[in-house]
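Here the complex is missing a single protein chain, while all its other protein chains stay put.
Right after this comes chain A.
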Amino acid sequence: MSASTPLQLDTRSSVVKSGNTVLFRLPNGDAKALKVDKDSTVSLGRLGLFYANELIGEPFGRTYDIVNKKLKLLPPRTLADIEDTDATNELINDGEFVQPLTGDEITALKQSGTHASDIIKLQIEQHANYSLKTEYSKEKYKKRKEAKYSKTFTTIEPTLFNVCEYWFNKDQDRVRDIRIDALSQILHMANIRPGGRYIAVDDASGLIVSGILERMGGQGRLITISNTDSPPAYPIMVTMNFNDETVTPVLSSLNWATADETHTPLVPPVDLSPDQIKSDRQKSRINKRKAALDLLNSNREELFAGGFDSLIIASEYDPWSILERLVPYVAFSGSIVVQSPYAQILSEVQTKMRALPQYLGPSLSQVWLRRYQVLPGRTHPMMNTSGTGGFILHAIKVNDDETATGMAGFRRHKSAAKTSNGTTPTPGASTSTPTLVPVVVVAEDDAMDDVAETAMDEVEPEPST
């Protein structure tokens, strides 16, 4: 196949650039976000300082050691096989004095610039019971000491996955429990693609907005509605290190006042007659004001004109009130995705959706994710994991114009059928969601189980297959 040079349409740089907010993986496994500016020093706490210029231009994902404020590039760590021995830990008792090396001595070693690996080696040599440990315990011991003394760090590429993981671990509440599995499902359910047009309500620090922008790749439109007077701060976008082309042409924001069709924003006058303008400063101020007003008006017109492909909501406000306001702007066949940390809130919304035929197939789901430790001979699920990644409600907006589709007669027939047979769910009973929604009702008396198969036989095969 052709060896053509790939056309790079990056939302961000694949190497560290001056001004980037870089995520650092520290020896104890924690991640830390720091801004890396040219000609400055970066401080990683216990690990020490280094010159930022050494990192600029480097690809993300590499591992370094800090040696005298300089970076020493290390090869990526490989998985080491552990040979099993006869040691069983059985001769090791708690509370025994095993380490003659004192804390003060270790501190002195560290201050003298001894490398972490040498300190650990010394500790092992002096350790009374080290040889009695199983190979697995030895490995764990080394790892624990490393987390304590090592000055090694790894840069983390700001992919959506990594950024989401970082923020979720840092502060789950601020991202409204949106774990990466939930975020990726939301983006798929909302059919996010380059060139699409979306409305988002993101009270999750900009995690949803970041995901949408990343997937749009600078093509399409995203209008967000916020609760702030000024343009909303989406702090997670900073960690994504988006370039300008990814954000500026795509993203516009309104707030709940300016997104109200009946509201006329109060703005100072911009159309002054020439004799009212007294200075150049006033003139430039008025021009700026006019530009801002024009932008606001065009954003409002764009929203009110509707036809958006999807609506994505992760909000601290009542989702139903948001749906009532924004669903009119979603195109038919468009997706509506509502996220919440609480199943109860989405259950209420789903119940309300079911009563309205414009919502097709509302379904509530819960995400589940489990990570494994994969090491030779020691593969198992992680001992600690997150308890929740949030809940997602999805529905499709449809055109229920009954007069246009001539459904009036059928609707009567259907309601007659509803009372005469038991195939339709009665309100209040569990409607066993995945099989039936009141919006889509079988017109005939057959049991649902038969329907699919019988219908399958009668349906014509797809013409071109």
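Definition applied: a contact is a pair of C-beta atoms (placed from the backbone, for glycine too) under 8 Å apart; a residue touches a chain by one contact, two chains touch by 3 or more; residues count from 1.
We adopt the following convention: contacts and distances are computed from a predicted model.
Asks: According to its UniProt record, what is the protein name of the omitted chain, chosen from "DNA replication complex GINS protein PSF2", "DNA-directed RNA polymerase", "LAMI_0E03334g1_1" or "tRNA (adenine(58)-N(1))-methyltransferase catalytic subunit TRM61"?
Replies: "tRNA (adenine(58)-N(1))-methyltransferase catalytic subunit TRM61"
Asks: Taking the entire complex into account, which one of A:R193, A:R289 or A:R325 touches the absent chain?
Replies: Result: among the candidates, A:R193 touches the missing chain.
Asks: In the full complex, which of A:G206, A:P232, A:P319 or A:G334 touches the chain missing from this view?
Replies: The single option touching the absent chain is A:G334.
Asks: Of A:S18, A:Q99 or A:S184, which residue touches the hidden chain?
Replies: Answer from the full complex: A:S184 touches the omitted chain.
Asks: Write down which of A:N53, A:Q99, A:T134 or A:T159 is the residue touching the left-out chain.
Replies: Missing-chain contact among the listed residues: A:T159.
Asks: Considering the entire assembly, which residues of chain A contact the chain that has been omitted?
Replies: On the side of chain A, residues 1, 3, 6-11, 14, 59-62, 72-80, 115, 117, 120, 139, 142, 146, 150, 157, 159-161, 164, 180-181, 183-185, 187-189, 191-195, 214-219, 307, 331-335, 343-344, 346-348, 350-351, 357, 360-361, 363-372, 374, 376, 379, 381, 391, 396-402, 404-407, 409-410, 413, 427-437, 440, 442-444, 446, 448, 451-452, 454-455, 458-460, 462-465 touch the unshown chain.
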